[in-house]
Each structure stands twice: as structure tokens, then as C-alpha cells.
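In what follows, a structure is listed as C-alpha cells, so that the remarks can point back to it.
With one protein chain withheld, the remaining protein chains of the complex are depicted in position.
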Amino acid sequence: MDKINIGLIGAGFMAKAHSIAYAGMPMFFWPAPAIPVKKKIVDVNEQAAREGALKFGFESYSTDWQDIINDPSIQVVDICTPNNVHAEIAIAAAKAHKHILCEKPLAMTAAEAKAMYLAAKENSIHTMVAFNYRRTPAVQLAKKYIDEGAIGKILDFRGTYLQDWSADPDSPLSWRFQKDICGSGALGDIGTHVVDMLRFLVGEFDAVHARTATYIQNRPVQTGLADSLGNSRGGAEAPRRAVDVDDQCCFMVECKNGAFGTIEATRNAWGRNNYITFEIHGTEGSLYFNYERRDELQVCFSGDGDDRRGFRTVYTGPAHPYGEGLWPIPALGIGYTETKIIESYDFFKSIAENTESSPSFRDGYAVELISEAILKSAKTRDWVKVGEIQED
Amino acid sequence: MDKINIGLIGAGFMAKAHSIAYAGMPMFFWPAPAIPVKKKIVDVNEQAAREGALKFGFESYSTDWQDIINDPSIQVVDICTPNNVHAEIAIAAAKAHKHILCEKPLAMTAAEAKAMYLAAKENSIHTMVAFNYRRTPAVQLAKKYIDEGAIGKILDFRGTYLQDWSADPDSPLSWRFQKDICGSGALGDIGTHVVDMLRFLVGEFDAVHARTATYIQNRPVQTGLADSLGNSRGGAEAPRRAVDVDDQCCFMVECKNGAFGTIEATRNAWGRNNYITFEIHGTEGSLYFNYERRDELQVCFSGDGDDRRGFRTVYTGPAHPYGEGLWPIPALGIGYTETKIIESYDFFKSIAENTESSPSFRDGYAVELISEAILKSAKTRDWVKVGEIQED
Amino acid sequence: MDKINIGLIGAGFMAKAHSIAYAGMPMFFWPAPAIPVKKKIVDVNEQAAREGALKFGFESYSTDWQDIINDPSIQVVDICTPNNVHAEIAIAAAKAHKHILCEKPLAMTAAEAKAMYLAAKENSIHTMVAFNYRRTPAVQLAKKYIDEGAIGKILDFRGTYLQDWSADPDSPLSWRFQKDICGSGALGDIGTHVVDMLRFLVGEFDAVHARTATYIQNRPVQTGLADSLGNSRGGAEAPRRAVDVDDQCCFMVECKNGAFGTIEATRNAWGRNNYITFEIHGTEGSLYFNYERRDELQVCFSGDGDDRRGFRTVYTGPAHPYGEGLWPIPALGIGYTETKIIESYDFFKSIAENTESSPSFRDGYAVELISEAILKSAKTRDWVKVGEIQED
Partner (left out) sequence: MDKINIGLIGAGFMAKAHSIAYAGMPMFFWPAPAIPVKKKIVDVNEQAAREGALKFGFESYSTDWQDIINDPSIQVVDICTPNNVHAEIAIAAAKAHKHILCEKPLAMTAAEAKAMYLAAKENSIHTMVAFNYRRTPAVQLAKKYIDEGAIGKILDFRGTYLQDWSADPDSPLSWRFQKDICGSGALGDIGTHVVDMLRFLVGEFDAVHARTATYIQNRPVQTGLADSLGNSRGGAEAPRRAVDVDDQCCFMVECKNGAFGTIEATRNAWGRNNYITFEIHGTEGSLYFNYERRDELQVCFSGDGDDRRGFRTVYTGPAHPYGEGLWPIPALGIGYTETKIIESYDFFKSIAENTESSPSFRDGYAVELISEAILKSAKTRDWVKVGEIQED
């Protein structure tokens, strides 16, 4: 079994999630496609980098991401930084012929994403965008049912990603609210997860009609050290600055295969925490998923007898996707860690077997094209065609 | 206590619902605003009329609705017919100075609705449109919370009405699928309930952006006698004819007060039966309701402590709207009957106290203006302003 | 269609429930087994009787229940009084050859119930005990699945009836807390509903092992007029008197067919309103029901494929028991009214067709024998055999 050396950039919340995935992946999926070795961690903040090495189990650390690019022993670059430096790092990594796992959203703009995709393509590297929620076994089970034709032809769908961690107007102006660092707000941060999930399940998006809003128009500037989400609690008395990205977005989608849907993402939904849901109606059945109860998929089959038809609540386990590697009984518990372990497994498998990974940079680019169309539609108040992927 | 004589037109499913409401209203709400007396029932089908009188407890029956208009003892006309004859009957009743309870949607078009509204206004009668779902105590509790400011300023909302009783392509082409009888399909039949509910809760709609579809484009012609929904099962072997109305519609809404929302109505959602839901996000809380579990309202208050905040599942009972008249313990059970009893109570109360009823024909007209805008937007694929109510 | 004249005794909450059932039954189930005619209502309180006649639609009223017994035109006696007068009235009615619908629990003791049963038997009348919850269509669907063998042989079960309307120690000492009027507390008032339901679904109880408690040992004496539950709010400052019945009881059950179960009833479960639930495990499936969400039955079939097995949430409607008479679409709404309408239908049907009704006085007697065993076991802290029904 090959060992693969990893360099990880950014020592926050995502570094933790990826680090435990590297540790856990071979424990869960054996024989593992590779044994990940945590070689080097980088953070611009030296203390964060040093501490990150210690707690996440990296052999060394640095404050300069170029040290990872320039380390010939490193085969995989893992980008867990804010969005504004994804492109620069990824293109450098691609040119250095390193495989890349990049946090979502892939880029600040579709143009950036295109450049990243083409760099990866030219250098024949394997890439993955960390849309981990689609890897929840219940979501994969939905995909399996759809592929089997168990719910027939898809008619329409509804997706949501609702949160409330920043619904308080006095929660701080972290980088996630500053356009020059994040590119977009609720759309990029959470909306793209649902876009990825439904594009995966339903098919390519053709056109969108969108509306965005910024309900909380200014927030207190951060003071002190940020927590792992990039927050620090400046509190109500700190000076306030304008938010220049959306904190809510909602859009209609027309898919190339004729399916229609709506997607809604907001950070102002009190009581919703990580409320990633979809409902899909097909000619022969329906699917419903809510990540807050992620061990479950609900499915209704039209073919069930009239006196016993209804949504079935299926708890995923050994009989379902990835079941061989996860826990031996349904509902032992799929957590965030497990979604990241699956992501890691799939990524290393695509490297080991030299197969197409998914979602690759190409998919991340496709999502950026959709985001671009959404932002444009929100301005023009009109339907906007999603741009085509350009292969060169 | 005054007795009020009623003439009811149409002896199907709705006649049953209204008849039990008339019987039950004084039992539930005492002192009752009036004692309804079931004077005469009319159906074009004589057998249905005769049987209707017997089972629903009317003193007499007829096959001609003019007999009701011409009966001076009748003070209230109750219109439970298909949509295409609402206007003619209602206008005649108004001219005869009878109060009117009319099934929803009010009319085939906004123009018809306007004529009905103006006829009622000119003749100073009391009117009500039978959007009974908004009368569910849990919906009224939502209204109470909103009016108290308990969830702050409303930001956005999402409403649905999903069904599957006609998701089978071999279910029959009843009048609900024929434009000349019903006016519109899923929009008028079910979508308007949600429009009424959210207009009631959130405020006036300003503009809409819609999409409609007809997924099942033809259905078997009915043979034999219809059931109470107007269906008769011709089955797969019967000849098929085109459906000329929508069976799915979805639209974005901008309200005059700045709130934004989406509403979705479909008859093709396998596993959803009478899935009328709304979720409303305010600056200080959220509300969620699902009619399939109608004894409950879910509410989250932002002011609850960080360590104990979450949606509360409130079962409505004596401490909630209409609680004094309903059952003495929450969750004894609100059914369809109870929603209709409340409707009847409010209608007779507005007559007895000579107050504005709600939803009146004016509201029904407002809903028709919204429907008109939706259908127009579905064609133009553009935002459409909702027309203004014309007072003469 | 025959008319059947009814005399109803007791003008409180149950009078309302039964009165709307009599009005609604022919509207729902047609052709109806009979047309109930509300002849006379009786209450010891004259105002309640007079008002009851008016609002519930009875032709006349009285303060003396003997007036009903002595009225030869009355064919059915409906007993809605507190428990302590059930026996006297019922035995008199039986001797007068009137059919009887009696509220639950049937009697104060098994001895009383036996006398009532034998009086009914000797006079060949039809009887019914108003355990209406078992008539919920979802409960009847559970019965259908069991009878079809769809969940195999029943292994074990768990039933609950949890409430909180008297969990406040300052809620008043109504008759439901006084042994000489009610016989027993939570056991008789609510526990017997679950006993009836599970005896109906699972089979005869053979032995029980019980524990009872009185958590709130005294309550404020009532002052002023009682509400429909028999409550009046004396409040915290009123003088307090001892409660001499259980407000919680819990017991193990061994059935004659080998099934085992537990049942729990309490009035001290904050947040539970009318939480009547059961879960039944069989060799080939499971059932779960919660009356608070009474339109639904959950069922799991072991035979479903490993990758798609899970509880199905079936909303009852036209394809399920009593569906022909209820509403034409599932989840339009089963409320308390609908359960009472079904009860009325079954009762009049048994009279019209001269068939055995269920639950009859014989069943009510069986439940009293179980209650007796429970109260005995709670004292002896030992298993107690349920007494046998004595046929003379």
C-alpha cells in the first residue's frame, strides 16, 4: 500500500476536518487506496501553524505555502484557506504536478475557476472540490435510487441550506462577509453545497432566475483572535462596517433534462442550524433528505400498494453506499467526520486507480458558472443561461 | 339567538364539509352568533340533490339554484359548485341581498372576481371565501405571534401545497383538469390556499415570478358516476383527452412590505398528501407549519438562551386561538371538520356583528389578481406586478 | 332509512363530542345505518341541560335521567356522566330495553361492570363503550395489517398515554381526582384507552404487574362553575384537599397468546398533551402510532429489500379502513370529531344489522377486570392474574 504525502494549507476548522479524515480513512476503508501521511501544515499565523502541526499530527509546519509547492516529497496539496487564495495556490500546485483537494467554493469567480481547471487539466493531476455533503451515505443512496430508475423521471426538486449562526446582527464581520476575501456570501459558502448536490442528483443546470439579499447590512469589525470559523466576537460595541455580500439567495433552476427546481440559502433562519435539505419528485416516487437528520433518507415508491404507500425512512448502514467501510449497524452515527473520511477515500481512490474524481475542478468550475449566472440574474431580475464549460 | 336560513348549491365533498360545520358550529362556539338552519340544497343531478338533503339534513332540495335565490326565507347562499358557475350564482345572490359563503378559488378570472366583489359591495352583503386552511388554530397562532412581534420583521418565507392523488397518469380527467370549468389547475385548486395563507400572515403581494407545468398532459376521460371529488375511475383503458391546465406551479413573491418568498404547488409529489406547509423567517424568530400535522406549530424565538434555543413544537389547545370553542385539551384532534366549524363561526359572527369578514370576496379578488399575475409571468418568464384592486 | 331516537345524559365535553357525531354520521357514511334523532338531553344542572338542548340540537331537556328511561320513544341511551353513575343508569336503560352507548371507563369496579354487562345481555340490547381512540383509521389500519399477518406473530408492545393538563399542582381537584366519583385516576381515565386499544390489537391480557403513584397529593378545591372537563380554576390560594387516586400508572402485561408488553399512563408528562402511542414488534414487522399525529401509521415490513427497508409513514385516506366515509384525500384531517363519527357509525350499524358491537359492555367489563388486577398488583407488588369474565 502506497503512502502519499500531504501538504495542507490553512489551520482552521477545515484543517481539523481534513486531518481526521486522513487519519481515519484507512481505518474505515481497507484495503485503503493509500496511506495518507501528514507531511506539512501551513498557516500565515505562525502560532496557528505550529499548534496545527502538533494537534493535527503533521510532521512539520511553515507560514509560507510555497514551502509545500516546493517540497518534492509532497504529492497532494490540500487547500483549506479562505476563498481568495484558492486559485493562486491551486495553479502553482498544478504546475508542480501535485494532486489537489480544495475547499469549496472552488474560486472567487468563474474565470478563476476556469484557470484552475485548465491548469489541472494541462498538468494531468487529480483534483477534488470538498463538497463533502454529497458524500453523506443517504445522499448517495438517493443517487442510487435515481440511477436505478426507482423514482422514474425527475420532474422537480427543492433544495435548501438554512443556517442561523450569523442571524444575530451583532455577530462579527468575519472574512465570510467580505467580498474581496469570499467572493460571495451565503451563495458561495452554503448555496454551492446544494447546487453541487442537486447537480449531482438531478443533472446539469441550464438557466437560473435568482434573487439575493443582504438583510444584515453591517456588522461589528472583528477584534482579537478568530475562532476556527474565522470569527472573533467583537460584540455589539465594536465599530461596524458594511457587509458587501449576500446573506440570502434564492433561485429557480431549469435543468438541461427538463427538470425544474428551486434552491434557497440563507444565514438568517433562526432555528435552522445546518439545514441542508432536498425534496425530489419523480414520475414514480419521491425523495426527501435533511442533513440535520443525516442518517436517514426518506423515499416513497409509487408502486407500493395503495393501502401501504408512504415515505419510508431508511437509515443507512451496511446495505447502503459506502456501508462496507462505515459502521456495522445503521444509525450508529454518521457525523461530519464520516463525510470527510468518505471524501478522502474517494479522492485517494481516484488517484490510486487513475480514474476521474467527482466533484473535480471541472465540477467546481461548473458550480462557479452557475454562481455567476445567479449573481447576474439577481441584478438583471431575469432568467440567465448558465455559461458553458470551456475546455481551453 | 337568531336562526339563519341557508341554501347550499352543489352536493359533493364540500357540501358535506359545510353541512357538518353548520351542525357543529353552535356546539363548539357558544353562545353562537346564529343557529344555522339547513333550508335547501341544490344539485344539477337530482339524485345527488335528493340524497344530499337526506344525509346532510336539509329541509328541501332542488336541481335549480335559482330556487335558492328566489326563496326570500334564505339569508345565506353557500356555493360549493365547480368554479365556472361561482360568478353567476354569487352575483345573483348578491343582488338578492343574500350573504355568501363561496368555495375557493373565488372565480375563473380576476375580472369575474371583481364583478363578484363589486356586486357584494353594492348590495352590502357579507361574503366569505372558503380558504379554510388559514383557520387551522396553529395558523392563527402563527398570526398571533407575528402580530405580537414575537418573530420580529419578516424577511422571507416558503410555502408549499403538495399532493399526489392525481400523480398517477391514469387517474381521470375530472373537471379539475379542464380549463373551461376550473380556470386553472394546481394553481387555483391548491396554490391559492397557500397564497391566501401567506398573504394573511405576511402581507400584500407586490410582484410575482412564476413557472407552471403540465406534467401529465392527457388523462382518461371519466366514465360512470363521479365520486365526491368529481372523479370517476375510467382507468387506463378509457380514451384520453388533453389536460389544459397546470398540474404544477412555482413562483417567487415580492411583498409590499419587502418580504420575499417562494410558493410551490404540485399534484405530482408522490408521498405528499395534503402537504400545506410554510416556513417564515423573521429577524427575531422563525415559524414552521405542516397541515399534515396540523395540531402543531413550530416556533423558534431568537431571544431564548443560547443553550436552550430551538424550535418549540406547540400543540394548540385552550390557550390558543379559538381554543375556547374547540376541544379542552391540546391534540385531542383538529380535523378538517374543525377547520370548517371555525370558518362557519367566523362567517356568522361577521354577519351577526356586522363586521368585516376575512377572507371576504375582496380577499378572494386579491387572490385572483395574484393568480392572474402568476399565469402571465409563467408565459412571459418575467416578473409581473400584481394588479390593484379596483373599487368600482 | 330508520330514524333512531336518542336520549343523552350529561351536558359536558362528551355531550358535545357525541352530538356532533350524531349530526355528522349520515353525512359521512351513506347510506347510513340509521338517522340519529337527538330527542332529549339531561343534566342535573338545569342551565346546562337547557343550554345543551339548544346548542347540541336536542328536541327537549330534563334534569332527571329517569325521563329518558321512561320515554318509550327513545331507543338509545347515551351516558356521558361521571363514572359513578354509569352503572345505575345503564342497568335501568337495559331493563327498559334501550341500546346503550356509555362513556369510558365503563364502571367504577369490575363488579359494577359485570352487573352492567349481564343486564345488557339479559335484555338483548346493543351496547358500546366509547373507547373512541381505537377507531382512529390509523389504528384500524394497524389491526388490518396484523390480521393480514403482515407483521407476523406479535412478540411485544409498548403503549403510552401521557398528558400534562393537570401536571400543575395548582390545577383543581375536579371529580377526576376523587375516588368516589371516578373510581381510579390516570388508570381509568386514560390508561383504559390504551388497554382497550392493545387488547383490540394484540389479544387478551392474562396477567399484569403494576405500579401506581400519586405525585400530586393534594389539589385546590374547585370554586365556581366547572368547564367542560369538569374543571374550575380555584387557583393556588383555594383550600387544598387530598387526591385519593393515581395520577401515574405503569404495568407489564402478559397476553394469553404469549405477547408481552408495557403500558404507561401519566398526567404529569410536561409537553405531552394527548400522547397515546403504541409500538408493536412482530416477527415480520413493526407498527408505531402516535395519536398526536393521528393521520399517520408507521409500519416496517421485514420483507422489504435490505437497501430500502424502513418505517413507512402511511397517511390514512380512501384506501384505508373507513376511508369510504371519511375525506377523499389522506391528511385532509382526522380530528376528534371524526373518531366519534366512526364510533357512532359502528354503533348504529351493529343495531341495524343486529351484529355484535365492539367494544361492547363485555369488552368494557374485560377492561375493568384488567384495571382491578392492575390496582391489586400495585398494592401487592406482584404479578396478578386478570379475572375471567363471568357470563352469569
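Note that the chains are named A, B and C in the order they appear, and that numbering of residues resets to 1 at the start of each chain.
The rule is short, and it goes like this: a contact is a pair of C-beta atoms (placed from the backbone, for glycine too) under 8 Å apart; a residue touches a chain by one contact, two chains touch by 3 or more.
Everything numeric in this text was worked out from a predicted model, so none of it was measured.
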item	value
Touching partners, among the displayed chains, of the absent chain	A, B, C
Residue in contact with the excluded chain [from C:Gln178, C:Asn268 or C:Thr316]	C:Asn268
Options B:Gly149, B:Pro239 or B:Gly310, residue touching the unrepresented chain	B:Gly310
Identified contact with the non-displayed chain, of C:Asp2, C:Asp168 or C:Glu204	C:Asp168
Residue of B:His18, B:Lys55 or B:His320 in touch with the missing chain, whole complex considered	B:His320
On subunit C, residues whose C-beta touches the chain left out of the figure	151, 155-156, 158, 160, 162, 167-168, 209, 211, 213, 215, 248, 250, 252, 260, 262, 264, 266, 268-272, 279, 281-286, 288, 298, 300-302, 309-311, 381-383
Sites on subunit B contacted by the missing partner chain, in the whole complex	141, 144-145, 296, 299, 301, 304, 306-315, 319-320
Hidden partner interface residues of subunit A, rising order	1, 13, 16, 19-20, 23-24, 26-28, 30, 32, 35, 51, 54-57, 163, 165, 227-229, 273-275, 291-296, 315, 317, 327-339
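The rule we apply is simple: only the chains that are shown with their structure count from here on.
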item	value
Chain labels contacting subunit A and also subunit B	C
Centre-most chain [mean C-alpha coordinates]	B
Homomeric contact subunit A-subunit C: same or different residue positions, threshold half	same
Furthest chain, CA centroid comparison against subunit B	A
Whole-Å separation of chain centres (CA-atom averages), subunit A against subunit B	42
Length of the line joining the C-alpha centres of subunit B and subunit C, rounded to whole Å	34
Separation of mean Cα positions, subunit C and subunit A [Å, integer]	53
